[in-house]
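Here's the structure we're looking at; comments come further down.
Omission of a single protein chain aside, the complex is shown with its protein chains in their original locations.
Letters A, B and C name the chains as they come in the text, with residue numbers starting at 1 for each one.
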Amino acid sequence: MSKYFALQTPMGWNSYDYYDTNVTEADVLKNAEYMAKHLKPYGWEYVVVDIQWYAYNTASMRDKFQYIPFGRNEMDEFGRLLPCPDKFPSSVGGAGFKPLADKIHALGLKFGIHVMRGIPRLAAHHYLPILGTDVTADMVADPSSVSEWNPDMYGVRNSDAGQKYYDSIIDLYASWGVDFIKVDDICSTGFNPHRCYGRKHEVEMLHRAIEKCGRPIVLSLSPGPAAVEESWHYSKFANMWRITDDFWDKWPDLLHMFDRCEKWQDHVRPGNWPDCDMLPLGRLGKGFGHEWTCNFTPDEQKTMMTLWCIFGSPLMLGAELTLLDDWTLSLLQNEKLLHLENGTFLSRQVLRNRGKCVWAAVDPKTGERYIALFNLSDQPQTISIPVSECAAAFSEGIFDAKAGEWEEVWSATPCDFADSVGGHIPPHGALLFHKN
Amino acid sequence: MSKYFALQTPMGWNSYDYYDTNVTEADVLKNAEYMAKHLKPYGWEYVVVDIQWYAYNTASMRDKFQYIPFGRNEMDEFGRLLPCPDKFPSSVGGAGFKPLADKIHALGLKFGIHVMRGIPRLAAHHYLPILGTDVTADMVADPSSVSEWNPDMYGVRNSDAGQKYYDSIIDLYASWGVDFIKVDDICSTGFNPHRCYGRKHEVEMLHRAIEKCGRPIVLSLSPGPAAVEESWHYSKFANMWRITDDFWDKWPDLLHMFDRCEKWQDHVRPGNWPDCDMLPLGRLGKGFGHEWTCNFTPDEQKTMMTLWCIFGSPLMLGAELTLLDDWTLSLLQNEKLLHLENGTFLSRQVLRNRGKCVWAAVDPKTGERYIALFNLSDQPQTISIPVSECAAAFSEGIFDAKAGEWEEVWSATPCDFADSVGGHIPPHGALLFHKN
Amino acid sequence: MSKYFALQTPMGWNSYDYYDTNVTEADVLKNAEYMAKHLKPYGWEYVVVDIQWYAYNTASMRDKFQYIPFGRNEMDEFGRLLPCPDKFPSSVGGAGFKPLADKIHALGLKFGIHVMRGIPRLAAHHYLPILGTDVTADMVADPSSVSEWNPDMYGVRNSDAGQKYYDSIIDLYASWGVDFIKVDDICSTGFNPHRCYGRKHEVEMLHRAIEKCGRPIVLSLSPGPAAVEESWHYSKFANMWRITDDFWDKWPDLLHMFDRCEKWQDHVRPGNWPDCDMLPLGRLGKGFGHEWTCNFTPDEQKTMMTLWCIFGSPLMLGAELTLLDDWTLSLLQNEKLLHLENGTFLSRQVLRNRGKCVWAAVDPKTGERYIALFNLSDQPQTISIPVSECAAAFSEGIFDAKAGEWEEVWSATPCDFADSVGGHIPPHGALLFHKN
Partner (left out) sequence: MSKYFALQTPMGWNSYDYYDTNVTEADVLKNAEYMAKHLKPYGWEYVVVDIQWYAYNTASMRDKFQYIPFGRNEMDEFGRLLPCPDKFPSSVGGAGFKPLADKIHALGLKFGIHVMRGIPRLAAHHYLPILGTDVTADMVADPSSVSEWNPDMYGVRNSDAGQKYYDSIIDLYASWGVDFIKVDDICSTGFNPHRCYGRKHEVEMLHRAIEKCGRPIVLSLSPGPAAVEESWHYSKFANMWRITDDFWDKWPDLLHMFDRCEKWQDHVRPGNWPDCDMLPLGRLGKGFGHEWTCNFTPDEQKTMMTLWCIFGSPLMLGAELTLLDDWTLSLLQNEKLLHLENGTFLSRQVLRNRGKCVWAAVDPKTGERYIALFNLSDQPQTISIPVSECAAAFSEGIFDAKAGEWEEVWSATPCDFADSVGGHIPPHGALLFHKN
C-alpha cells in the first residue's frame, strides 16, 4: 500500500552532502530546528539521517576509505543495526532513534533514516538469530551479494526467513517513529549493465514489511540510475527511486539530468516519484574533509530548482541549513515554484535540443499551468514557445488557453504575452511562467 | 494530435499472416465483407493491406527472397509509391487506393495500409523531385539508412525537404481515405541493441505530417520489440507500437509475451496502445507457400485472447476471415471479453511467476472489474487469488469490493466466490472473471 | 618465468568431476597409484586435489548449498588455509599437504591443488596478521571482491601487503612440494561481460610469487571462458587458462568447444596452454550425489580426445580412475594420439562449417603431421580434405607433402591416399590421420 501515501512530492533535508558518514544527533537537531522555523511553511518536512549512523570511528581512515572495511557497528542481538551512541547519545539503553524522532516530530516534521540493503555482515559472521524464527543470519545472508562500495552488509535471500529479517527491522523502525527510509545499494546494484536492478526481490520484501508494519513509511531507493525498463516494478513497490548517479554541483551533471527527466516523464504520479537526487546548494562537503559553497551559478541553481519542480522530483536539501545565505534561502521559499510539488500537476517535456528545453505542467482539476524555458547553451539567447505547442503535449483540452495572465515566477513579473511565452535567458538559466 | 484519436483499442484484420506480399484487391474486399457482416458488431473495424502492395512480381522468387532485391515498384513522378495495378486493378489511372478505401468505408469499416519507413530507393536512383520543393530525392534519401530485411527504401534525412516528402505521402494517403498506417522498419531499427530506436526523427516527421494533413490517421509502428526506455517518445508521437518481434503461433512466444506485457503495463492508455502483434488464428500462411491452421491449442488461444484484451493490446486478426471455423469465430464474438478493449479500463499485472500469472482491470468510472488467471505451466492446476490482492495493484479504492456477482467469462457461468476468484485451469489455459 | 616451464601440455587427473568437495587423502592416493601403474607411461603425471580441501563438513548441506556459507575452514595463524584433517589425516600437526605430496612424488608423479583466488574471509574477520608484515588481513582483503559462487574468500588488494600475502601462500605450497595450482574465480570473474577479467592484478601477484618461490609451480586459471581480448595477459602471466565454462558430457557443449578452439588456435605454445577443461569420461559425479557414467557416445569421446589433442589443450581426467573400463582406458593409452601433446606441434583449424571441421598439426622440426576430420552433424557422412589445403594453413613449406604413408590413428590402419585424406564418419565422430 505504499502507493497510497507520499501523495505529495517529498521535500526535506538529508545529512549526506554536508556530513558524509559523520553526522551527529546535535547536527540533525539544529538542522531540524532551522527547517521547522524557516522552511516548514513552504512544504519542507523530512529530516533524513544518511549513511553509517550505526558505525563507530567513521572518518578515522578518511585518507584511505570512505567506509572502513570490517569496521565496528552497533547492533542488537537479532542482528539489527542500532545508532552508534558516540554520535547519537540519546539512543543508549536500547532507545534507538526514538528520542530523536520524537523531538523531530515535536517540531512538526518527519524523520527519515538511511538503510543499507541487506543484513549486517557481522550478524552472519556471528550466526545471530533472526527475530521470530529459529534461523540464524548465516542462512539468510547471501555471501555473494555484496555492495560494490560499502562493506557493511550481505544481501538477503528470497526466503521466509529473509522476509522475517526485513519485517524485524521495519518493525523496529516503525517503533522508533521512522517516517521515511532511503534504502541504498538496491536501485541500481552492481555496475553490471545487464542486471542493474538485480535485487528486486529485496525491494518487494521491504514493501511487504512496510505494508505489514502499519506505519506509512516512505520507501526511497538508491542509488541510480534506475532502469526505465523496470519502471513498472519501481512504481508498484516503491515511492521514490533515483534516476541518476550521485548528483553534485557540476553543470554537465545538471545538463545530463534533462536526459533522465525526459525518459522518466511519464512515470511521475502521486505516491511514485522518480528522484533527481539531493540539491547540492549552500555549504557542502565538511564531512568529506573539504568544505565548499555550491559551485553552481545562480542561474544554474534556478535551472536546477525549476527542473526538479516542474518534473516533480522529490526535493532533498544537501546544504547545512544553519549556514544558508539569503540567496539560497530565497530559492527554498519561492511559493509559486514549490507549488509544483503539491502532487496535483501533470508535466511533460514539450521539446528539447542541444540549445534549449521546454517543459509544461498543468493541474487537470484546476487548469492551473506552468511553462518552463531552459537555456542549455553557453550563450545567452531569447527563447519563446507558443502556448498551443505546450497544450499539444497533453490530452485534448486540459492545457487549453483560458482567460488570465501569465506571470514569470523567478522575477515575479506579469507578462503581456498573447499566444506565446518567452524571454531573454542567460547561459544555463531558466524562466518559469505561471497562470492560474 | 495523434494522441487525440484511437481512443478505443484498435481492432481489425491485417493481410500479412495469410497473404504475405501477395494480397489482392479481391482478397481484401472479401475479408472486409466478412468483417462487416460477422465481426463489426463486436468492435472490429480496421482492414489493413500489409507489405509491398506497390510491388510487381511479388512471390516470383519465393525460394530465394521474401522481397525481391532491386525489384519493380509502382511509383508516381514525385517518388511516391502507388498500388501495383496487377494486384489492385481499381488503382489504375492515378486513383491509388481511393476506390478500395471507398468500398471499405461503404461497409462501415476503416481502411489501413502498410508503409515502409523512408523514401523509395528508386526515387533516389532516378533523382525524382520532392513534391512542393526544388529538391530531388537523392538529397533527401540517406544512403546508409536501409532496412536489414526489406530492399525497397532509404531512410529520410531530418531536414525540411525530408519533412516535405513525408507530408507529400501522408497527404496522398489522406486523399485516398486512409485511416491507419502501419509504418514498418521504424520501431526497432537494425538489430543493434545500442540504437534499436535509431530513426525516431522519422517517427516525429510522420507525426507532424499527420497533424498537418487534417485526417485522424492512426500511426502504428513496427516491428518490435520497442524499447521501454523510449516509452515517452512512442507515447508522444504514435498511437501503437509493437512490443515484440513478429508473433506466431508458438507457445514459447506466447509465454514470452507475459514478460513484455509486464514491462509495458503502465503505458497503455487511450490513444497509446502497446501492441502484442497480430493474432495468428484460423487459417494462415498461404502467401508464404505453406498454408496451415493455427498451431495453438484451444486453451492457448483463450490465453492469447485473454492476455491481449486485459493488457489492452490492439487486436489485429491474421486469419483469412472467410475460412474461419465456428470455434475461432466464437473467440472473436465474445462480447464480455472484447468489452475490455473499449478504452476505459486500467489494467495491472497482479503477480507472475513461472507457473502462473494474474492480471486485473478496472474501469475507474464505473467500477466494472476483471480478473484473469493464467496457467503458464505444462500441468493442470488450480489457481485462485484474493480479490483484495488485485485491489492492491490499483490506487486506493478504485477496485474495491462492491456488491454483485463474479462471472467466469469463457464459460459464462456465475461464481459463488466470496473473497477470492479461481478455479481449475488446464495447461497453458486461462480463466477470466468479470463483475459489474 | 612461468613461461619457461610446462613446456609439454599438462596431462593428469583432477578430483572434481567425481568427488566434488569431498575427496579424501585415500581417494587421492588410490587414483595416484592407478595413474602411476596404468597411465604414467603415456604421459599422464599430475594429480590435482580440487576445491575446498580446507573445509569441514563439506556436503553436509548438499540439498541447499554446494559450498556452505560461512562454514568452518582449517587455517593457520597467518590466515593461510590448510588441509582439513578430517579429510587429509596426514596433514595434522602443521604438516599440510607435504606428506601426501611426498607419496605422490614417490610414485613418479606431480602434485597439484586447487586455490581459490584471494584471502580467506575468516582471516579478515579475525584481523589475522599477514606473514612478514605488520599489516592485518582486514587491510588486505577487499570486501567488495567476492566470488559469485563460492563464499570462502575476499579478493586481495593490489598493494605491497597484498603481494606479501600471495608470497606467503605460494611459499607454503612450495614447501609442501606443490607442482601445480589451479587458481579459481580468477580467469573469468563475475558474470559481467564488461569486466570479465577484472582481477588481473591477482594473476600478476601470483605470477610474481611463483617467480620468487624458486619452484616451477604451473599456474592454471579458472573458470572460463577467458577473454580472447586479453590473450596477451594470460600468455604473459599464466601457463593454462580455461577457455570455456565448466565442461560436462553434453554434445552441445562439445560442439561449442569447436568455436572456442577456433578463436584460441593462435595462442597455444609451450608454456601457454588454453584449456578446454577436464575430460568427463568414465564414472562421474559421486560427490554430487548422483553417480553416472559418461553420457558421451564412443564416437563423441573420440571426437573430444581428438580435438583436445590436436588443439593442444591440457588433458585432465575427471573420471574415478580405479573404475575405468577397458574402452575408456584405451582412449587414454593411445600413444599416437597423445603424441600430439608433446609440446612440439603447431596446429591450425583448416575449415569449419555447420557440418564438419578439419584441423591439421605439424611438428616444424621433424615434419611429422596430423590431420583430424570431425563430423559435427547428426548424420553419418564421408569427409575428405586435400592435404594441400591443410598445408595452406601453415607457413610456406612446413606442412609440405613428403614421402611416407598416412595412417588413421583410431583404427590404426594405413591409408592408400594420394593427395587427400578422408573417410566415412559416424555422427559426432572423428578420424585422425598421422604421417611421420
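Just so it is clear, a contact is a pair of C-beta atoms (placed from the backbone, for glycine too) under 8 Å apart; a residue touches a chain by one contact, two chains touch by 3 or more.
What you see is a predicted model, and the numbers here were worked out from it, not measured in a lab.
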The complex has one chain that is not drawn here; which of the drawn chains does it touch?
B, C
Out of C:Asp63, C:Asp326, C:Asp378 or C:Glu396, which residue would touch the omitted chain in the full complex?
C:Glu396
Decide which residue listed in B:Ser147, B:Ser220 or B:Asn334 touches the omitted chain of the complex.
B:Ser147
Looking at the whole complex, which of C:Gln8, C:Ser235 or C:Ser420 touches the chain that is not displayed?
C:Ser235
Of C:Glu77, C:Asp266, C:Glu405 or C:Asp419, the residue that touches the missing chain is C:Asp266
Absent-chain interface as seen on chain B, which is shown
69-70, 121, 124-125, 127, 138-139, 141-144, 146-149, 151, 190-194
Where chain C meets the left-out chain, the residues are 1, 3-4, 228-232, 235-236, 262-267, 271, 348-349, 392-393, 395-396
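The rule we apply is simple: only the chains that are shown with their structure count from here on.
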Draw the chains as dots and join the ones that touch; what shape do you get: line, ring, star, complete or other?
line
Taking all residue numbers at the chain A to chain C contact, is the shared part over half or under half, that is, same or different?
same
Separation of mean Cα positions, chain B and chain A [Å, integer]
39
What parts of chain B, by residue number, touch at least two of the other chains?
none
